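First the structure, which I've put down as structure tokens, then a few questions once you've had a look.
Of the protein chains in this complex, all but one are displayed in their positions.
Which chain is which? They are A, B and C, in the order written, and residues in each are numbered from 1.
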Amino acid sequence: MKEFVLYTGCTTPVRLPAYERAVHVVLEKLGIKLTTMKDANCCGAQYIESVSHTAFSAMCGRILALAESMDLDILAICGACSGSLKHVKHDLDSNEELRNEVNDILEEEGLKYTGTVQVKHLLQVFREDIGYDAIKSAVVNPYKDLRLAAHYGCHVTRPEEIVQVDDAENPTIIDRIIEAVGGTPVDYTGKTRCCGGPLLAMDDEVGNAIGRDKIENIRAENADGIVTACVFCDIQLTQVQFGEGASDKPKIPCMTLPQLLGPAIGIDSESLGIQLNKISPQAILEAH
Amino acid sequence: MSGTEDEPRIGVFVCHCGHNIAGTVDVEAVAHMASNLPGVAFAADEMFMCSDAGQTLIKEKIKEHNLNRVVVASCSPRMHEPTFRRVVEEAGLNRYLFDQVNLREHVSWCHMREPELATEKAIDLVRMSVARASKLQNLPIKKVNVLPTTLVVGGGIAGLRASLDIADRGFDVLLVEKTPKLGGNVAKWTHLFPSDETGADIIKPLIRDVKKNKRIKILTESKVSEFDGYIGNFGVTVKNLKTEKEERYEVGAVIVTTGFEPFKPVGYYSYGESPDILTLAELQELPRSEQLLKISNGKPVKKVVFIGCVGSRQPGVKGHEHCSRHCCSATAKAAADLRDRVDEVLVLYQDIRTYGKGHEEFHRMARQKHVIYSKFPQNEYPDVIVKKSKITIKWRDVLADEDLEFEPDMVVLASAMIPPEDVEETSHLFSLTRSGDGFFNPEHIKLAPLTTHTAGVMIAGAAQAAKNASESVIDASGAAAKAVGLMAQGEVEIESTVSHVIPELCSSCHTCLTACAYNAISMDETKDPPIAVVTEAKCHGCGTCAAACPSSAIVMYHSTDDQILTMVEAFLCPSPSIQGGG
Amino acid sequence: MTSTSLSTTETVDSQGEWEPKIMAFCCNWCSYAGADLAGTSRIQYPTNARILRVNCTGRISPEFILAALNMGADGVLVSGCHPGDCHYTSGNLKARARWALMETAIEQAGVDPRRVRLQWASASEAQVFADGVRTLTEQVRKLGPIRREWV
Partner (left out) sequence: MSKETARALVVGGGVAGMQAALDIANQGFKVYLVERSPSIGGRMAMLDKTFPTLDCSACILTPKLSEIARHPNIRLMTCAEVGSVTGSAGNFRVKLRRKARFVRENLCSGCGACSAECPVEVANEFDQGLGFRKAIYTPFPQATPNVYTVDKENCIDCSRCVKVCERNAIDLEMKDSFVNLDVGTIIIATGFELFDVSRYPRLGYGQYPNVIHAMEFERLINAAGPTHGHLIRLSDGKKPKSIGFIQCVGARDVQKGVPYCSRVCCMYSIKNAVMALEHNPEAEVWVYYADIRAFGKGFEEFYEMAKSRFGVRFVRGRVAEVMEGKSSHDLVVKVEDTATSKLRLIEHDLVVISPGVIPSSGMDTMAKKIGIDQTNDGYIEISHTFFGPTITKIPGVFVCGCADGPKDIPDSVSAGSAAAMKATIILSSGGT
């Protein structure tokens, strides 16, 4: 049984705990063992990253080193975390100077980054460690007549050369899984565009406009729901459907990929925390 | 011409070209008709005239029937005229005694569904060609020797490079430079891009090699004062500007590398109002120092502004419409270099044209060093205001959509490359035409950028258009290849299809002089009244003068009035005897 | 110069109908090459024109056109490089300048100027060349055989 250490990041446990829960139960059912990383810190994405590259590298380096001390590869479920860890790993592996600098900092805690640890995003685990065939054969309760729009998230797939998750311009993992569970993946304009989330801190008007544009493009294809693989994207694509400036058309439910996968492989929706979803995906759950 | 010793004995060869012609045109009927035309001594049809078999047939029949004219009716002469001319020449005939009829491109292929009318057209065309053939004349194959010396005008980087290449190849060079020193503009520059060397570093070894080379005769402080002759045999008078002494030389080819002049932008951006407003060229010429000092008071410069496109890219302003090509990259390099010595460097631009190898890298490097680039609108130029000793610059930044202001210690104007002030003199001297940018026109802007419409005169480097030093060096070697090509052959064939003035008929009206685009016709003033004469080596053979001459005094060889009109007549008024079959 | 008077033979096709005779002067560098390309592209056009190659349209003296008409050409086509494209810099411009005068002259001589056509067709404009031949042929066909109306 393949085992990972789950790095949840800071946002998921607080703002989207159902996602973390769903990851646990779904992966367990599909034969992946997860250990949660204890005493983890924030990855430092965006905020620290923009101030000090060294500090950012040390923060991610610490997470990498912690995983190394556990002798386990990392599973990241947030786009930002996965992106940061992969970036810093790439930097540390290719820049000896930086690695020494970071290891000097980590030494205080008795940690050391050597480069043995691998970082995977959830999508990679589905494709590489579980495989579409295994997912398909695990399906006991396939969906029917369901049109679903996949949203991958920028940091999950880009830059392709470093994160190596999927083809950044034409990603397919979520779509293949939608197919595996009996749904119909829909193509829509701007599929690989940003959700607008990261812009909220600078200019919420623009950030929200980008998110709403995305919703309208998805609506134009008559999708029944949106499937995500990043905590920030999920939150953003949900919240832009509320509040001032939101369309008064019916809301499109957003759900994380394990939440979509769970019911199909026989996991009850309560274990997946679906009742916590802000826009109820009831219609999706009933489409069997 | 009939009745002379040269009684036409024409051979007509009609080609099937497989089915290409024969599939539509009744080639046997055409050959049969031809055999009955006056002057035709032999006519036949053959599968492929251009094949070895076809060529051999022509040669055999020339011998067998003592043919003195050959007509081949086959494909376009644009394709195989040289082939067949060679064939008749190998059989001992003058190449101009050959004529070709185009039965493929002009008949069978474009009239595929009308075989009868096509055959009729083919018959007419062959009859026309035979009529013309009987009027064809031997023309001399004229060759002139090429003197093994090349005149290089201008001792800048292009002139030096061209001179060295020619000398290294084993030919002599006469290098004429009007200033006292070799090296041109490049020698003065401290920020040559894209290398890290100064202009002097680059030019010194070149000058040294040129001076060392025994094949290169250097005349500094000298100018070409007179130029005549034709390809292979030019006469050059060089005047020493100091002594006023003139000396005469003879050369086979010429390379003009008269380069450019940096535009003095008087009237632009308060140039001239403060010593701290200078051109990029002037900045380049400042002595190299650890610290950039204000020219006005010797204090260190802390803030510099570069302004691009000064006197370039101005639609409607004559001589300033062109892009000066080198300035964007030169500015990027200079700005990046200066950024190490001053606090702030700002570049105001319209477009950034760092197109060349390594140039984009300068631009990137400049930005990495925090050189600030700001785009100003195309028709709203920045304002440079000089008050007392303070310079203020105000402009609109397009990308930020804001009006900005800055107080630099120094303003550098990236001014245009323009032709040197004596360019007009040079253009008249060598019969070169100039384009809107003021620089010389090449023979063809795409495929013949180094040769000119004056055969034997090449141009290279910034004489042709604004260019950077590296591009000029390439041009120079290329132009050298053209000159060497002429000299290595030792002789050059000049087209015999030139025009000729019949002196007795010339009425001295000068019409032909205005008709000729090549200055190939001049008036022989020694005659009274003066008569027109054609310098054959300069004539390109267009025949415009022959058509223009009101006195029919000009014969265009190989395209005479007679040769043309006889074809018209053969088409329209075939006498019963020459209609064929008759 | 030939002294032959107006031709008495009129071209007739196999059905015995009159076919216009067109004398075409083409410059070597653009239109002759354009006609070549029409052939290689298998563009089909009327057979009526007979092409006479000259180096440049600048070579074409109005005398040639008048002679052709005099000898019985039903139409005359002059085809050269586009202005600015002349292989000899400006020969075609000279031809164009002469053309205006020549048109007036033939009109005064009683020849319908629609019998003559000056066109620019580059070496790549096979269709332009072919269309030019077709246009002139059809135009002349409507006008009927040339007659020396002033005689």
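Everything below uses one rule, namely that a residue touches a chain if its C-beta (ideal position, glycine included) is under 8 Å from a C-beta of that chain, and two chains touch if they have at least 3 such contacts.
Values in this document were obtained by computation on a predicted structure and should not be read as measured data.
Participant: Over the full complex, note down every shown chain the hidden chain is touching.
Facilitator: Looking at the entire complex, the absent chain's contacts are A, B, C.
Participant: Out of B:113, B:357 or B:370, point to the residue that touches the absent chain in the complete complex.
Facilitator: B:357
Participant: With the missing chain put back, one of C:55, C:92 or C:122 would touch it. Which one?
Facilitator: Going through C:55, C:92 or C:122 one by one, C:122 is the residue touching the chain not shown.
Participant: Which is it among B:165, B:282 or B:409 that touches the chain not included here?
Facilitator: Touching the chain that is not displayed is residue B:165.
Participant: Give me the chain A residues in contact with the hidden chain, please.
Facilitator: Residues 159, 169-170, 189-190, 192-193 of chain A touch the chain absent from view.
Participant: Identify the residues of chain C touching the omitted chain, counting contacts across the whole complex.
Facilitator: Residue positions of chain C that touch the missing chain: 30, 33, 37, 40-41, 84-85, 122-127.
Participant: Under the stated touch rule, tell me which residues of chain B contact the chain that is not displayed.
Facilitator: Counting only chain B, the missing chain is touched by 17-20, 47-48, 50-51, 78-79, 82-83, 157, 165, 168-170, 192, 194-195, 202, 205, 312-313, 315, 321-323, 325, 351-361, 364, 377, 398-399, 401, 435-437, 439, 442, 444-450, 464-466, 469-471, 473-482, 484-485, 488-489.
The rule is short, and it goes like this: only the chains that are shown with their structure count from here on.
Participant: With centres defined as the mean C-alpha position, give me the chain A-chain C separation in Å.
Facilitator: Measuring from centre to centre gives 76 Å for this pair.
Participant: So what's the Cα centroid distance for chain A and chain B, whole Å?
Facilitator: Each chain's C-alpha centroid was found; their separation is 64 Å.
Participant: Inside the complex, what are the residues of chain C that reach chain B?
Facilitator: Against chain B, the touching part of chain C is residues 1-2, 4, 7, 9, 11, 13-14, 19, 21, 23, 28, 32-33, 35-40, 42-45, 47, 50-56, 58-61, 63-64, 67-68, 71-73, 87-91, 94-95, 98, 130.
Participant: Taking the touch rule as given, give the residues of chain B at its contact with chain C in the complex, in rising order.
Facilitator: 76-78, 102, 104-114, 116-118, 120-121, 124-125, 128, 453, 497, 515, 517-518, 540-544, 546-548, 556, 559, 561, 564-569, 571-574
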